[in-house]
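All protein chains but one are shown at their positions in the complex.
Let's turn to chain A:
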Amino acid sequence: MLTQHFPALLVVVPLMAAPLIVFARRSLASWLIALLATAITFGIAASLLAQTLSEGTLVYAMGSWEAPLGIEYRIDAAGAFVAVIVAAMGLIVMPYSRVGIAAEVRSEEHYLYYALMMLCLAGLLGILVTGDAFNVFVFLEVSSLATYVLIAMGRDRRALVAAYQYLLMGTIGATLYVVGVGLLYLETGTLNLADMATRLVDVGDSRGVLAALAFITVGISLKIALFPLHLWLPNAYAYAPSPVSAFLAATATKVSIYVLMRYFFTIFGATEVFDARATGAILLGLSLAAMFIPAVVAIFQHDMKRLLAYSSVSQIGYITLGISLDSVEGLMASAMHLFNHALTKGGLFLVLGGVVLRCGGAGFDRLAGLGHTMPVAAFAMVVGGLSLIGVPGTAGFISKWYLVSAAMHEGQWWLVGAVLASSLLAVIYVWRFVEVAYFRAPPADHPAPGEAPLSMQLPALAMIAACVYFGIDATWSSEVSMRVAEVLMYNPGVGQ
C-alpha cells in the first residue's frame, strides 16, 4: 500500500523534485515540477493529519530497519498539524512565485529558486516527521542552507549581508543543538527520540541532561528568533524576495517552535523542564519582552517589510508565552496562534509582495496613497493588520482569546493586561500603515500602478480570507489545536 509510505514520501517527494528541477532548467518547466511536487506534498500532509487524528502516532521504519538500530520516522497529530501548515504554505506560494519572482530574481536563476524552495520544504517537513534527534539536525541544516541562498537572491545588496548574518547565527544555533544532542546521546546511548524519552527517566538528575536542556533550548531559540536572539530575522525577511519572506514567515520559525515543544514536553518532560527549574519563568520573561520591545521597534520602522518582520518577532512572543504556562490550555493557545499567525503573516507578506512589484519597494514613501492606487491590496493589508492586532472576527482574536483564558486558568490575571497592552502596540504599528496608505497623497512621480497580477492577487487574498474565516468559524482549528496540545502534553512519545 502506498499510504503506509506517506511519512517517508512527505520528505522524499520535494527532495527528489529539487534535482529534477535543476535538470529541467527552463523556468516554466521547473515551475510546473515544483507546483506538482508541492501539490502532492500537501495531499500527503493532509492525509497524514487525518490519519494521525483518527489512529494516533504513525511509525515508519526507514528501509525496514527497526528502531533503535534504524532511523525511524514518527509522526503524530502535533507534527502532522505543523506539516499541513508548511505544505499548505508551499502550495500557496508556488503559483504566486511564477510572477512574484520575475521582478526580483534574475531569470537565469529561476530554476535554482524553485529547487531551493523544494529543498527548504523537504528540510522543514523532515524535521516534523523524523523520530531521530540527529536527523532533526540534518534536516534543520538542509532547510537552513536552502534558506540562506533564497534570502541572498533578494534584489538589494543588503540581502547578501542579511543572508551572511543569518548563516552565522543559524549555524551557531544548529551547532548548539548538536552539542545538546551529543550530551543526551552520552547520557542515554540512543538518538531515537522516543527511546531517549524513556531512558531519560532512568538517568534521573544529571548535570549532563541539564546541560543538554540548556544547549538545545538556546540553540533552537536562535532558530525561533526568540527575543533577544532575533537579530537575524528583520533583515532576512526584509531583503529576501517577497515569496521567500512570506514562506519563511509562515513556516521556518514555526517548525523550530514545534521542535522546542517536542523537547520540552515529550523528551525531557514537563516535570524536568518546568517543575524542577525556572525554565517557565525565564521563557515567560523573554516572551513578555518579545511582545513589547520588538513591537515598539516596529512602530518606528519606515519600511513595511521590516515593520512586519519586527511584528513577527513580537508575535512569536505570544506563542512562547503559551508554552511557558506549562498547561494544556497554554499549549493549545500556542498551537492555535502558530496556525493563525502563519495565516496572517503569510497573507500579509504575500499581499505586500504584489505591492512591491507595482510600487517598486516597501518603503513608506513608495506606499503613500496606496488606498487609492491599489485599493484591494491596501484593504487586504488592513484586514491582515486587524488580525495581527487581534480584532474580533479575525484569526488573531481567537488565539489571543485562548491565550488569555489559559493565563486566567493558571491564575495569572496580570497576563491579560500584558496581552492587551501589547495588542495596543500592534494597533499603533498597523495604524502607521493605514495613515500612509489612506491619508497621504501618492508620490508625484508615481505612475498609477493598478492592482497586482491575478496570479499573485488570488493566493494572497485567499490567505487573508482564511484569516477571516478562521476568525469566525474556529471549530476546526481549535479542535485540532486541542488534540495537538494533548498529544504533546500526555503522550510521552513511547510507542502505541
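Keep this in mind: a residue touches a chain if its C-beta (ideal position, glycine included) is under 8 Å from a C-beta of that chain, and two chains touch if they have at least 3 such contacts; residues count from 1.
Methods note: contacts and distances are computed from a predicted model.
Out of "NADH:ubiquinone oxidoreductase subunit NDUFA12", "PqqA peptide cyclase", "Na+/H+ antiporter subunit C" or "Electron transfer flavoprotein subunit beta", flag the one the UniProt entry gives for the chain missing from this complex.
Cross-referencing UniProt, the chain left out corresponds to "Na+/H+ antiporter subunit C".
Any idea which of A:28, A:161, A:278 or A:472 touches the chain not displayed?
In the complete complex, the chain left out is touched by residue A:161.
Quick one: which of A:102, A:172, A:296 or A:376 touches the chain that's been left out?
A:172
In the complete assembly, which of A:275, A:365 or A:479 touches the absent chain?
Touching the chain that is not displayed is residue A:365.
Could you tell me which of A:16, A:138 or A:328 touches the chain that is not displayed?
Among A:16, A:138 or A:328, only A:138 touches the chain that is not shown.
Footprint of the hidden chain on chain A, which residues?
For chain A, the residues touching the absent chain are 106, 134, 137-138, 141, 145, 148-149, 152, 155-161, 163-164, 167-168, 171-172, 175, 178-179, 182-183, 185-186, 191, 365.
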